[in-house]
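Can you read through this structure? Questions will come right after.
As you look at this complex, bear in mind that one protein chain is not there, while each of the others sits in place.
Now for chain A:
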Amino acid sequence: MWREAAPPLIFVVLLLAAWEAGALWGGLDPLIMPAPSEIGEQLVLGFSSGVYPLHLGVTLAQSLAGFVIAVAMGVGIGALISISPLVERTLNPFLIAFEAMPKIALAPLVIVWFGYGMGSKIVLAAVIAFFPVLVSTILGLRACDPGRLDVMHALGASRGQVFRMVRLPGALPFIFSGVNVAVVFVLLGSIVGEFVGAKAGLGTLILYANENLETARTFSILAMLAALGLLLHFGVAALRQRLLFWAEPRRGTPGH
């Protein structure tokens, strides 16, 4: 554990020290690269005033809600498409066209439809994160091992049983590769939505800080976003560990 964690930790400490030294004696412009100590100060200030927790909470809640919707819809529609050729034929052209479109371009429209509150950010996050889950679900359900299907069919299993007992669990490793992307995308959707128009959230904070040329504040918010991204990533990794214990190359050794 320590052997693995040590090199990146030492690297970060050295980097911060060099950065701090550069700010103190190297003439780094605080408007462009504020010193780490200043960024830390902003973090402390933001948290103690209660401003950061509030906005952090908004962005986190939007991202989580968008994530849950994206995963539920992605797996649900992916399952429908894999079960019914008719649904697949009907939806396929739309899905391909929609997938090819940069979803971020929808942000202004979504704000018009769903307002400046959290709803529009949740929708945007869900729309962006939905496709990787959908695509990986369809791939996973299609990749089903024919030998396992033979076992079920020889027992006269119903389609529902085959889906529940073989196809869906077998598709989980694929689905998780989509979920890993989705968890990054929901944060992206949240922030873009906040940039386009919002009352609260880390994205709005970044805009304010930037307009006022409070670069240290911008950096401190970016640090929070990075931490939030990591938190979500590890959340998904923990879920993966729970559900996909059987797919790990060796049991008991975490994937990271």
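In the analysis below, a contact is a pair of C-beta atoms (placed from the backbone, for glycine too) under 8 Å apart; a residue touches a chain by one contact, two chains touch by 3 or more; residues count from 1.
Convention: contacts and distances are computed from a predicted model.
Student: From the names "Monovalent cation/H+ antiporter subunit E", "ABC transporter ATP-binding protein", "Ferrous iron transport protein B" or "Probable septum site-determining protein MinC", which one matches the UniProt record for the unseen chain?
Tutor: "ABC transporter ATP-binding protein"
Student: Kindly state which of the options A:91, A:152, A:207 or A:237 is in contact with the chain not pictured.
Tutor: Checking each option in A:91, A:152, A:207 or A:237, the one touching the absent chain turns out to be A:152.
Student: Of the residues A:73, A:91, A:139 or A:166, which one touches the chain left out of the display?
Tutor: A:166
Student: For chain A, enumerate the residues touching the unshown chain of the complex.
Tutor: 145, 147-148, 150-157, 161, 165-166, 169-170, 172, 245-247, 251
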